[in-house]
Every structure is written in structure tokens, then in C-alpha cells.
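Just one protein chain is left out here, and the rest sit where they should.
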Amino acid sequence: MSKRKLNVAMIGSGFIARVHSNAFRQVGHFFDIPYEVRCTVICGRDRAKLEKAASRWGWSGVETDWQKIVARKDIDAVDIAVPNALHSAIAIAAAEAGKIVLCEKPLASSVEEAERMTQAVQRTPNGVWFNYRRVPAVVLAKQLITEGRVGQTYHYRALYLNQSGNDPRKANTWRYKRSEAGMGAAGDLLSHSLDLALYLNGSIQELTAMMHTFAPGRDVDDATLLIARFANGSVGTFEASRYGVGCQNRNTFEVNGSRGMLSFTLDDMNQLDFFDAAEPTNLQGSRRVAVTALSHPYGENFWKPGHVLGYEHPFIATLGDFLNSIARQEPFHANFEDALAVQRVLQAVERSSASRGWVSVDAA
Amino acid sequence: MSKRKLNVAMIGSGFIARVHSNAFRQVGHFFDIPYEVRCTVICGRDRAKLEKAASRWGWSGVETDWQKIVARKDIDAVDIAVPNALHSAIAIAAAEAGKIVLCEKPLASSVEEAERMTQAVQRTPNGVWFNYRRVPAVVLAKQLITEGRVGQTYHYRALYLNQSGNDPRKANTWRYKRSEAGMGAAGDLLSHSLDLALYLNGSIQELTAMMHTFAPGRDVDDATLLIARFANGSVGTFEASRYGVGCQNRNTFEVNGSRGMLSFTLDDMNQLDFFDAAEPTNLQGSRRVAVTALSHPYGENFWKPGHVLGYEHPFIATLGDFLNSIARQEPFHANFEDALAVQRVLQAVERSSASRGWVSVDAA
Amino acid sequence: MSKRKLNVAMIGSGFIARVHSNAFRQVGHFFDIPYEVRCTVICGRDRAKLEKAASRWGWSGVETDWQKIVARKDIDAVDIAVPNALHSAIAIAAAEAGKIVLCEKPLASSVEEAERMTQAVQRTPNGVWFNYRRVPAVVLAKQLITEGRVGQTYHYRALYLNQSGNDPRKANTWRYKRSEAGMGAAGDLLSHSLDLALYLNGSIQELTAMMHTFAPGRDVDDATLLIARFANGSVGTFEASRYGVGCQNRNTFEVNGSRGMLSFTLDDMNQLDFFDAAEPTNLQGSRRVAVTALSHPYGENFWKPGHVLGYEHPFIATLGDFLNSIARQEPFHANFEDALAVQRVLQAVERSSASRGWVSVDAA
Partner (left out) sequence: MSKRKLNVAMIGSGFIARVHSNAFRQVGHFFDIPYEVRCTVICGRDRAKLEKAASRWGWSGVETDWQKIVARKDIDAVDIAVPNALHSAIAIAAAEAGKIVLCEKPLASSVEEAERMTQAVQRTPNGVWFNYRRVPAVVLAKQLITEGRVGQTYHYRALYLNQSGNDPRKANTWRYKRSEAGMGAAGDLLSHSLDLALYLNGSIQELTAMMHTFAPGRDVDDATLLIARFANGSVGTFEASRYGVGCQNRNTFEVNGSRGMLSFTLDDMNQLDFFDAAEPTNLQGSRRVAVTALSHPYGENFWKPGHVLGYEHPFIATLGDFLNSIARQEPFHANFEDALAVQRVLQAVERSSASRGWVSVDAA
């Protein structure tokens, strides 16, 4: 079987570009994909750093000008892993050049930007790295909700806490500057929680939010808190913070429904807690499902039951699903449109925080 | 040693009166108190039920008219354990008759009522059964905060979830009627969370809240959610619900501060989780402290290290501390004034929910 | 309804006598019992200490000579809460005087002694305070095993660890002396684990054991470890130690059977973990059952669902069940015969440790 070659260009060379590089290297080991993925070129500002990354991860070439990459005929796909403020220019140019486009989250710095990006990719396969959608435990949660095992949803609550803001060594990067990141904890952390909420519990109708900055002089939010009403009648709370001292990367959600409860925390990402209220009262309890069985999402792709996955596996699964989707010409999610929906909620958060009142989330 | 006799009247004969009765029976077994507590009379509407309660718990007499009790010269203390709407009349009459007054929470159905009650008890010893203040783990949390082990507080978050509203058998009692309970989840559950928050993290300046009713036709809130700013600069989220399916009595709080994190859940009430950010990075972790050592709060009162306490022990400790406070003529907390402060926050919650905006919490 | 009076004498005034006193005080509050329990007299060596205990717990009289108590016609029941070496003389005398006899565990210092005691109580109601049998989670475990929810048992494992031996302040009491305690960790801790094992998993056929003393000069075991074969074909491991640093009172058991797994730890005594292997693979997980529902063992006796019990409640339940059993003239367990069975295993442990080989557990 000869596979179609897929020449990939990576734009970016920081931490997340490293995670994406790993996904490109690993996807063929764990997923049956109809492409021969070729790591063609990696692009960034610092040539020395690029050379090192290329050598380590097997990118065939390096480039410091992303526009040259977009102009190359031999590049099939462009993966955007640079600070948020740069996403739109690259994505739009790549889409206009007919490239397949993958982009890190949050998609953009504003709804307007995200709309232009989404418009630009209408005719090209596109995806956004909302990686947590493909944690097996999260997919299982989605399945249980879809099957009605949780019943009518009453409550959705999500936390995303890290402690980076409290750490002077970390709090000096592009992520802490409005000009480069657009938002602070809201874009960095809350966007993940919102994407999962929209995926698992449907659209948000209205919300009231507070964006708060603890550090004097910082121009992005250190923490964002909000209360929301979902279209399905449930109510939600969200809290994202870089001042969650004691939490390094705590991404949690809980759902209370008429038939049960789901709890997830990224700290224990191979587990999903499920309380089945349909059980007899004396046997009700939150069961900790180790989501590593063959019958679980991605259970056939990676290791054996009881052999846990790590941070990078959902990225590999995202890429595997993406490549299979585009080969079958089927829609892939999360795509730019999904990410635009997150952006609309983030915008509502900003509006509410400014107006100190409830605001509707604009429909598409 | 001859102790002063303390003749107690219990007003109420439901579940919580049973818990209070146990406290009166047990307090002398675990606390050195300068009173001989005498369970003199129990008062309620249903004589048959009263007789049974009196026989079981050793109340010497029964009475169906609380006003007769207030009028009795031999009664020293009145304990109010009836539905919220009845608190104020009894408390004020008892106070005016010079009785020591203990009252269940929430103190009242409105700030105005709570103010009149607080006014009435100015010259008599008074206390409110905010029992969770005396869970040893909660007292330890307070100690650690006071000692600066948590540092400057950034985040305070609290949940109080049960599933009673989703259960037709339970959702038909006085607690689900505005005329008797005043509020729903807010008065029943959130009041506990707020009292602990004020105790542990100081006063709340402003908040925005949503009170939501899931059940058609019910006139109290099934769930109340809010975001708050504390006077100490920290931000908070609170969620109280009777639709927290999967949770029977989940009362939790978490504090993130510049030096550490505290986590408590009533499900594991003998434990406090403490993350000490002052530890070397490679040994940082949330430590689960079993709060049963002799050196812990109430460690000398009950059993041995590793021998856990149950739901009723904080009530016993509340009573033990209360009796010793009044003997020493020292202020006891939580008293009516503390409960009034909670009531002010609850009122702000109601105002915010109605106005759909941020509101200040009125100062005293 | 006039109840039969039951005059009780407590022999002992240490920690465990305090726990028993509490049970006598509380049993009528939580159990419907056909007796009016009267705390008639408490007996010990130190009169000052006795006076204090009597005053605190409401024992009507004090006595320093247990033989006088046995001789009193008005005493109906004798409760033995003194060091192990004194159990047999008191129990036999009390039984011969026709008293109801309750005794702390371990029953005796040897099988011979236990046999004589068991013989002596043949015609009088008798019970042994193997309190952990009446932890609601343990009773639920028994129910699940009996109902076949665990299937054929393969493995039974139990730990009982505390850290008292490592603590010079604690390791100087009667519990550390062969002359008074008979055994060390084996009698103190392992006896509990063995009673639960016999209750939950049936009789032990043979075992090989090691008794080990860490502290130079101490003449009892600090730790006892053993491997066993049960009559039902399962295999077991037991470990009891006073050098389990990090554990204050960790009493755990786990059962693996063909249909599921049970896990219990006294640290979380209100919970039972149940893994149901009959569930579909993708929903299998250990569920944490909060054993506080009305439908749970003793769920109607104490508080409400989600309101946890403490260390003393299983003692109260033991006494409640005991009194109802004797009133109905039904056998109560654990009785002296059950405790004798534990003693036979303990003797096998000693023989195996001495012979360094497998030994059979003598049948009755």
C-alpha cells in the first residue's frame, strides 16, 4: 500500500511546537492513517534554536520567514504553534494558499479575528488543538452524556488552575502580555474549559463574569470567574486562574444530572469518576473508571488495559482523528468554527466583566 | 465540686433537635464544663412525637406551647430548632425573658428580622449552631491561615451540594417552602458556606449571584451560585445546590494563597489537605492531615489519634465552647451578630439575583 | 411501656472503658432496646481516677475490688475492659455468678484460657467487643459477599498498622508486656483483622507466620506477618504492626473474588469500595460507597444520609445488637466462641513463628 505523502510545516518552536512535533512523529505508530506524514520544515525566529529542534525531532529543513513557507507549493499542511497574536495572519495566508491548517488554541485574540480566520478556512481542512477533547476519559464522559446515563444536566462546573502567575520566573513570558496573548488566564486556561463545556454540555446562553488581575501592572487577567446559563437549562460555574497555588495543571469538570454525576481532573487523566444514580441506593457511589480498557476510547490505539497514557497522547489522537477525517472528507472537531464559538464566549466574558452585568453570548 | 444547674428547653423535635439533644447529653462527657446540664423540657406541636423524643433523649417534660416555656422562671436556656420562619419570635421572646438563647441557622428569613433578633440578645448570652466551624479540620484551617501558612489569599471557593431537591420524597418538606424556610438552598446550604468563608477569609465586599429553581412551581431557590470579592483582595466562588446529584452532603472549601493551599470536604471530615508552597519544589504536594492527633483542635476531648469523629461531634464541641464562654463571660462565636453578617450576604445574594448585577454587601 | 432494668458494672477505667461507657450512655438514644440500662458501678484500681470517671460518665458507684462486684446480687451484667491477663478470672467468676458477660478483645492470653472462659459462659449471654464487625461498611461488605456479589473468593488481605511502637511515650504501657498483654501487635491488632477475616471469609486452615520484635528487650511482638489458606480455597496475607509509621490506626482489608473486589480502610470508615466485575468493561471501576444511606446497615439508627459516623458508633451498635439478642434469646456474635476461634488462629501464629513452618489451625 503506497500512502499519499503529506508535507507538514511547523510554525513555532516553543513548548507546544515540541508537543505537536511529537504528535507528528508518533501518529503513524498508533493510528492507521492514509498518509505518510513528512516533517518537512520548522519555522521560527531563532535559527540556532530551530536547528536544534529540527535535529531533535527530524524536521528536514528550517525557515525563519513563515510567509516563505506559505508560498511553498510542496507544503500540504501548516501547523500554527506561535503566540496567539500571530495566529490569524498565518492561518489566513495558509488557508488562502490552499493549505490544510491546524492551529493552537485559543484561535484568536478577538471574535472579529476568529471570524475572519473561520471564513478563510471554509474550503480547506482545518482543526484546532483543543487536545483535552481527546483524553479518553473525556470522550467516555461525552459517550455517557449522549447515552443519557447522566440524565438531564443540572450543573456543570469547571476549574482550570495553575500557579504560574505567582511565580516570577514564569510570569514574564508572552502569555502575560496583552499585545501577544490577547487575554491572560481566560485565553490560556478558560478557553480549554469552555471548549469542553460546549462539547459536553452544549451552548451557553448568557453569563456574568469577573476578570481579575492580582499582579500590579499586568495588563491581562490573572483569574477569570463566571456563572453561566446553558441552552439545555443547566447552570454553570467556571474558574480559571494562574494563582491557583497548589495546582500545577488542574483542569477539572463536574456534571450533575438527574441520573448521575461525572467528575474529571487532569491530575488523574486516565480516570473518570461516574456516580450512577440509577443504581440501588445502597450501592450508589462514585466509581473510578480507569479509562484504559480496549473498549474505551482509543483503547485499541495505545497500550494495554491498566497501562496509562500521558499528556501527549491526546495530541496524537487529535492528529490521528484529524488526518482520518480529512482523508474521508468528513468534518473534524474541534475546528475553526468550534474555536470561534469559544471565542464568542470569551468575548462575552470580557463584555460582562467590563459592564458588571449579565450578557448574552452572541450566536454565530 | 457542685456545679451550677442549667435548665434547658429544646424548642423543636425534628432531625436537628435530635442532634442538639445528643449534644446536651454528651457535652459533659467530653468537655469540662461548669454546669450541670439538665434537659428540662422539649417543646413541639405533636405531643405523641414529643413524648417519644423526651423518653428517648431524657427530656424531663414536654410542652406544646413555646410561649409557656419562655414564661417559665426555671428555664435558663432556650434552644431553637424549628423551621426558620419561627426563629425570630421565639428568640426575641426568650431573650426578653432573660434566657440564654441558642438558635439554629440560618438565623432568620431577612436581614431586618435578624437585626431585631440581634438587638434583642444584646444582654444575654447567645449562639448560633454554625456547627461546621468546630470540625477539627476547619479549626486547623483557621489556625494555618492565622499563622500565615497559606500566605495572602487569592482564591476562596466553596461548594455545598446535596441531592434532596431531585428526590420527590424529600422535596416536600418545610425546607422547600418560602413561607417557612425563607430561602431554599441559599438559606439551608449556602449559609453554612458563607459562615465558614467569613470565619476563614474575612468579609465579603461585593458579589454577583444567580438563584435558580429547577422544579416547576417551587418558590425557593434550588441552587444559588455567586462570585464575590473579599475585603482582603481575594476572589471567591460559591455554589450551593439541592440538585447536586451524586453528593449527599458535600460541603467543601478550598483556599489558594501565596504560600499554600487548603482543601476540605465534609465527606472526609476528619482530614484537611494542606499544600505547603514553602516546601522544596520536589517535595511539594497536598498532604492529607488526619486531624485526630492530641495536638489538634479538640484532640484532647474525644478519642485517640486515628480514631475518627462523626457528624455530631462538632455540635458537642459547639455546645462545650458555648457553655465555657458564657461561664467565663467571654464572647462566643458564631453568635447572633455573626449570623446577621451571613444574613447580610444572603440578602445581597437575593438583591443581585433580582437586579442581575453586582451589589455591595451592606456593612453592619 | 415499662422496661426491664439492667444494672451494669464496668470493670476498668482506661481508654476502652471510656469508649464502653459512652456506648452504655448512648445505646438507648439510637437503638430500640427492651432494657433500661443503668450504669451502676465502675471498678478499677485507682479510686481517684474512678471517682472522676464515675462523675463524668454517670456511674452511680465506684469499687476497687472486682470480686465484690461479681458477688453483688443486683448486678446483671459485667463488662470487662481491663488488660488481657485479667480477663479470664473476671469473666469466669462473673459467668459463674450468673452475670451477663461482655469482654474486650483479645479474649485471652492463650487458647486454654479462652476455652475455659468459653466453657464458663455456656449458660449466660456473652459477647466480645470486636467492634469493627459493626462498622456499617463492614456489614455491607458481609452482605455483598453473602449475596455472591464478590463471587468465589481468591484473595483476602488485611493490614492493621499503627505507629505506637516507634513512640517511646506510648511503648511503655501494659500493652508492651507479655505478662499483662500476652502478645503484642498480634493480640492488639491482628486479633481484629482475624476476627473480620473469619467473619467475612470463613475459617483459616493453615498458615505460616513471623512474629518480629524491633525494640531490643521487648518481650512481645512488634509486628506479625502471615500467609494463610482459608477453607474456601482462597489465600490470605495479614500484617499487623506497631511500627507502621505513617499510619495511626490503619485497619484495612481487601477481597478479590471472581465477580469483584472489596476494599475497606478504617481511615475512611464511612466508605466501602466495591469493584463490580459484572459491569460492562467500559464502566468497571471501584465505586466508593458512602455507607450512610437509610438502606445501609444501621442507616436508620444514627443520622441522615451523608452524615458520617465516628469511632464510637460501632461500639454503640455492638451493644444495641447485643441487648436485643439477649432479650430475644438469640445468639449474639462475636461471642466468646467466636473469640476463641480467633485465639486458635493466634496460637497457630505463635506455633508457626516458633517452628518456622506451616501449621494447621486447630479446629474447635
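Note that the chains are named A, B and C in the order they appear, and that numbering of residues resets to 1 at the start of each chain.
Methods note: contacts are C-beta pairs under 8 Å (C-beta built on N, C-alpha and C of every residue); 3 or more make two chains touch, one makes a residue touch a chain.
Here the structure is a predicted model, which is why all the values come from computation and not from measurement.
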Within the entire complex, the undisplayed chain is in contact with A, B, C
Per the touch definition above, residue among B:K52, B:R288, B:R328 or B:R356 touching the missing chain
B:R288
Out of C:L225, C:V308, C:L340 or C:V361, the sole contact with the unshown chain comes from C:L225
For the chain that's not shown, point to the residue among C:N131, C:N256 or C:N270 touching it.
C:N256
Specify the residue from the set A:D74, A:E112 or A:D267 that touches the hidden chain.
A:D267
Among A:T64, A:Q119, A:Q248 or A:T281, single out the residue that touches the unshown chain.
A:Q248
With the missing chain put back, which residues of chain B would touch it? List them for me.
140, 271, 273-274, 280-290, 293-296
Since one chain isn't shown, list which residues of chain A touch it in the complete complex.
15, 19, 21-22, 25-26, 28-29, 56-57, 162, 247-250, 267-269, 290, 292-293, 302-313
Touch rule applied to chain C and the missing chain gives residues 151, 154-155, 157, 159, 161, 163, 166, 208-210, 212, 214, 223, 225-227, 229, 233, 235, 237, 239, 241, 243-247, 256-261, 263, 275, 277, 286, 356-358
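FYI, only the chains that are shown with their structure count from here on.
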What is the distance, in whole Å, between the centres of chain A and chain C, each centre taken as the mean of its C-alpha atoms?
54
Rounded Å distance between chain B and chain C, as computed from the means of their C-alpha atoms
35
Taking each chain's mean CA coordinate, chain A and chain B are separated, in whole Å, by 42
Touching two or more other chains - residue numbers and ranges from chain B
247
